[in-house]
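Report on the structure given below.
As you look at this complex, bear in mind that one protein chain is not there, while each of the others sits in place.
Now for subunit A:
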Amino acid sequence: MKFIIEHLSKNFEKKEVLRDIDFTFESGKIYGLLGRNGAGKTTLFNCLNRDMKTDGGRFYMEDGGLPREVAAEDIGYVLSTPTVPEFLTGREFLRFFLDINEKSIQDPRPLDEYFDYMSIEPEDRNKLLKDYSHGMKNKMQMLINIIARPSVLLLDEPLTSLDVVVAEEMKQLLRSLKNGRITIFSTHIMDLALDLCDEIVLLNHGVLEVVDRADLDSSEFKDKIIAALREESHD
């Protein structure tokens, strides 16, 4: 399975944020999306999640060589600030989600199994989500996004504000999930990107390009990325 973006562009009035995004993502890989502040990472995600209209180009899935439209349920989008419906308990949110998606979710499990999987403590499961901590909200958001098994998982700075333990748990989780789907992960933290991602993609001047690792070691690779980002922003 492939996720293909062709000539995607997005302007805010005269400012071209995404100029000509042309890229093919392949399933089974975690892509680290790096870019400087204001480069348009979140805009790109918003366009792919159809929260925002694009000004040109298209994106589609390719299954076994056949192109098909991206359906809403193909995309899972985890925002940097977790958003969960505050008036529900964790258990209620999960139940609601499973209820309305019962047709599309294969092999649903008992609710507690999902909570165990995310290591959300039993006493927290019946608390209102407004009383959840940041990390727990994040886990909840991630859980909802992965149960549906989206083909493409977009993650916008998801680990930045988590404590070290939860961040490590999440990293493990993402690794275990990567088979059979495309994971695109935006971050400002270089080490995290190098540690977790199979490919490093730069978003610079409205264009996506892959940084070839070749046989560089970690620190040479870092230098190469920094140089690419720095150089391109000055031409």
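Note that in this section contacts are C-beta pairs under 8 Å (C-beta built on N, C-alpha and C of every residue); 3 or more make two chains touch, one makes a residue touch a chain; residues count from 1.
One rule holds for everything that comes next: contacts and distances are computed from a predicted model.
For the chain of the complex excluded from view, the name given in UniProt is "ABC-2 type transport system permease protein" [choices: "Alpha-amylase", "ABC-2 type transport system permease protein", "OsmC family protein" or "Peptidoglycan recognition protein family domain-containing protein"].
Per the touch definition above, the residue from A:G40, A:G76 or A:P158 contacting the chain not shown is A:G76. If you put the hidden chain back, the residue from A:E69, A:D99, A:E113 or A:D217 that touches it is A:D99.
Only one of A:I4, A:L88 or A:V207 touches the absent chain when the whole complex is considered: A:L88. Interface residues of subunit A with the unshown chain, by the touch rule above, are 12-15, 49-51, 72-73, 75-77, 79, 83-88, 92, 95-97, 99-101, 126, 128, 130, 144-145, 148, 150.
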